[in-house]
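Pasting a structure here, questions to come.
Coming up: chain A.
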Amino acid sequence: MSIKHGLLALLRTEAKYGYQLRGEFEAATGATWPLNIGQVYTTLTRLERDGLVAAAPGEGDGDGRSMYEITDAGRAELTNWFETPVTRESRPRDELAIKLALALAVPGVNVTAVVHRQRTSTMQALQELTRLKRQSADGEISWRLVLESMIFAAEAEIRWLDHCEAMLSRHQKSQPPKAGTPKQQNTTPGVRR
Partner candidate 1 sequence: MNVILDIRNLTRQHGTGDQAVHALRGVDLSVAAGELVAVMGPSGSGKSTLLTCAGGLDQPTSGEILIDGNDLATLSRNAVAALRRRRIGYVFQDFNLIPALTAAENVALPLELDGTRARTARKYAEAALLEVAIPELANRFPDDMSGGQRQRVAIARAIVGDRRLLLADEPTGALDSDTGEAVLQLLRDRCDQHGIAGVLVTHDARHAAWADRVVYLRDGVLVGQAGPLPEADVLLETH
Partner candidate 2 sequence: MANPWGPALRIARRTALRSPGRTALIAALIGLPVMAASWLGMISLSMSPKGEALATEQIGRADAQVVVTPHRTVKLDNQQDIDGSYLYSDDPAADDQRDPNTVDVSKLLPAGTTIAVRTASVTTATIATNGSASANYQVDVVDSTGDLSAGTYRLDRGRLPRATNEVALSPQLAKHLGLLTDGKLEPDAEVSTDDGPTYRVVGIATTPGATRSLSIWAPPGSPLSRVGADAELRYVADLPDGTDLQALQEKLLAYGVVVTPRAAIVHPGPSNVSYSGGGSAAVMLVVGFGVLEIVLLAGTAFAVSARRQTRTLGLVLAAGGTPADVRRIVLTQGVVIGLAGAGGGIAVAVLAMVAGKPLWELLFARLISDIQFPVGRLVMVGVIGAVAGVLAAVVPAHSAAKQSPMAALAGRFASAGTGVRLRRPALFLVAGGVAAVVIGTSWMAALYAQHQKEAAGDPNAYQGGITPERPIALILLGITCVIAGLVWVLPNLIARAATIGRALPLSGRLALRDAARHRHRTGPAAAAIMMSVAGTAAMAFALANSFAASAKDYVPTGRDGDAIIRFNGDNTGNGDTGTVIWTAALERNVADALPTKSISRLGPVSPMGAKPERQGPQGQFVYTEPLVAFPVGLSDQAGDMVAAPLLAVDPDFIASLGGNGAQVAAELRAGKIIVETPGFEGDHARLGTWSDKPSAKEKRIAVSTLTPSHQLAAFDRQALVGTETARTLGTINVQQTHLALTRAPTKSELQTARNFLGSESALKIEKGYQSPADKALVILLSVAAVVTLLGVAIAVSLSAAEGRADLATLAAVGAKPRQRRNLAAAQAWLIGQLGCLLGVFVGALYGYTARVAFGSPYFAIPWRELGGMVVLIPLCAGLLAWLLTRSRLPMVSRID
């Protein structure tokens, strides 16, 4: 997703400079989403073009950078964004699911091993996230929310991977093994999931 709604949110209370916005954005989301200052200015320009922000009146700072403030249209857009839940279609494609589907379609790939490897990796990520969570028990709540979201996502992925493992195992048991190939191979194309 673009960061435009994030910037709008940060401008809601008061006008800010571009570099201020960058700093606050990173503070609010933690080091998980480092922003490029160029990205910030580009987005601001686009927002200004769309009429959602405007240059704030008053002098800029000594370096010629000016402040930005949110417009009424911007406020309306922000409200709309907050009130609209994130839907399935608006999420990016699941790279992992695609990867597994391809693994099944392509002969010679040990799908179960793929699943296991992915799960181990995700679990490791989950362990890291958990450690982070423990360390920031007294930290900012906004930071902790984001952390929890990632933890839950990782957990969901692991659960899905467990489920995949079970489905694959059931599927493999019902398929007659091809002569000369070990049990884990699944060589039938066009597998329906």
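In this text, a contact is a pair of C-beta atoms (placed from the backbone, for glycine too) under 8 Å apart; a residue touches a chain by one contact, two chains touch by 3 or more; residues count from 1.
In picking the candidates, the idea was that all candidates are chains of the complex that A comes from, given by their letters.
On a predicted model such as this, the values are computed, not experimentally measured, just so you know.
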Original post:
Pick the one that touches chain A in this complex: which of 1 or 2 is it?
Top reply: 1
Original post:
For chain A, which residues are in contact with candidate 1 within the complex?
Top reply: 31, 116-117, 119-121, 123-124, 126-131, 134-135, 151-152, 154-155, 158-159, 162, 165-166, 169
